[in-house]
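Just one protein chain is left out here, and the rest sit where they should.
To keep things simple, chains are lettered A and B as they appear, and every chain counts its residues starting from 1.
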Amino acid sequence: MQLDRALAEDAAYHVNLDVFEGPLDLLLHLIRSQELDIYDIPIARITDQYLQYLARMEELNIALAAEFVVMASTLIFIKSKMLLPAEPRGQEEDGEWEDPRAELVEQLLEHEKFKNAAQMLFSRETVELSVWGRGENEFEQEEKEMVSATVFDVIKAFHLMVERFKEQIVLEVESETVTVEQKLGELRRMLTVQREFRFSIFFEKRISRLHLIVTLIALLELVRLREVRLHQVGLFEDIRIAAC
Amino acid sequence: MLNPELPSQLLAVLFASPEPVTLAELGEVFPGLEDGELEKALDQLRSDFNRQVQALEIRKVAGGFRITTRPEYHDVVRAYLKTRPSAKLSLPALETLAVIAYKQPVTLPEIMDIRGIKSTSTIRTLLEKKLIETRGRKKVVGRPIMYGTTREFLVHFGLEDLSELPTLEEFQEILAETE
Partner (left out) sequence: MLNPELPSQLLAVLFASPEPVTLAELGEVFPGLEDGELEKALDQLRSDFNRQVQALEIRKVAGGFRITTRPEYHDVVRAYLKTRPSAKLSLPALETLAVIAYKQPVTLPEIMDIRGIKSTSTIRTLLEKKLIETRGRKKVVGRPIMYGTTREFLVHFGLEDLSELPTLEEFQEILAETE
């Protein structure tokens, strides 16, 4: 999306709405597109432009990440500090005035380096995408579909399983008949999702009497199998069920 | 006149193709050629390539043309393929491994309960790959064998110890991102 309207009256520049990945991106754009000296940022002007951009986004109902708001307050803070006269530093001999913008400038310069590095990766990728390795035969492609597993694959597999039984748990509460074995499986799955839970959730779940009784039997079985521990934090506290 | 680039272009296509390439397919990629030009370029490519490159050859097989290693070199190729470790896991094996990694020590019935599926064969695969090991028996009825991950598992996944495995809570945000 392109905004064809200048955001600020004092400079005829245009802001391309879709390119700002974060507040640092926006600030760098404001500074570089107006050819401002990054080591001497006119903070009042930049703050105004920054806030106008945020206001414009709000008008257009475009949700901005929370980081944009945090940066707005940082800018306002720096601006107010700039207005104060430099604090006298009697004791310090080399008492140099500390520029309130210094930290931000450093952050911007660091960020800019990585933006440029990203451009380098982009052009390398473009070249690399124009070459091909030997065409892989069916057997190799099949092999490729197997996971040459990383830590991420392991946790993802675990995550997907957990998501799967979150759905199952809801379903099983509804069923009419129930066995201790079913409940054992259900409890084990719950303990996988959460290492510990409160005893009272069985009452909150509004399950039938039959389910409740079978659940209790299964729970005692797990205690006997030493898969769970029951403990109570205080006298009238809820009993907690924890995986061993 | 034969386009002098044509043989090389044909080679690039043969190399990148996963299957033998037919004349008809090549005709589509290089339209507007004169009759016989493609065949001529292919002939030239074959004779040049097969003369210059000892280890490979362009062969006409049932479906079309393809590059293969020459039979004399099959032994070295086989020797190489044998050295390649197959660290690859099927999805069920990965799932079982995940249960064991996060719930260890854990017994087969427990794994089955969590996965909702019989897991005997994947356990065997993981034992063979030395990613898991037995950890004695659980002191309950039936005394089922318990399983845990091995040192090999840590090495394979570049972990110093088990505490380096990310927890579900930590990865919640990353895993919740849908693409």
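In the analysis below, a residue touches a chain if its C-beta (ideal position, glycine included) is under 8 Å from a C-beta of that chain, and two chains touch if they have at least 3 such contacts.
The structure displayed is predicted, hence computed values, not measured ones.
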- Message: Can you tell me which of A:63, A:121 or A:233 touches the chain that was removed from the display?
- Response: A:121
- Out of B:61, B:76 or B:117, which touches the unshown chain? B:76
- Item | For chain A, the residues touching the chain missing from this view | 21-25, 32, 35, 37-39, 65, 67, 71, 107, 109-122, 124-134, 136, 140, 144, 150-152
- Message: Give me the chain B residues in contact with the hidden chain, please.
- Response: 8-9, 11-13, 15-17, 21, 25-26, 29-30, 49, 52-56, 67, 69-70, 73, 76-77, 79-81, 83-84, 158-160, 163-164, 166, 170, 173-175, 177, 179
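What we mean here is this: only the chains that are shown with their structure count from here on.
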- Centre-of-Cα separation between chain B and chain A, whole angstrom: 32
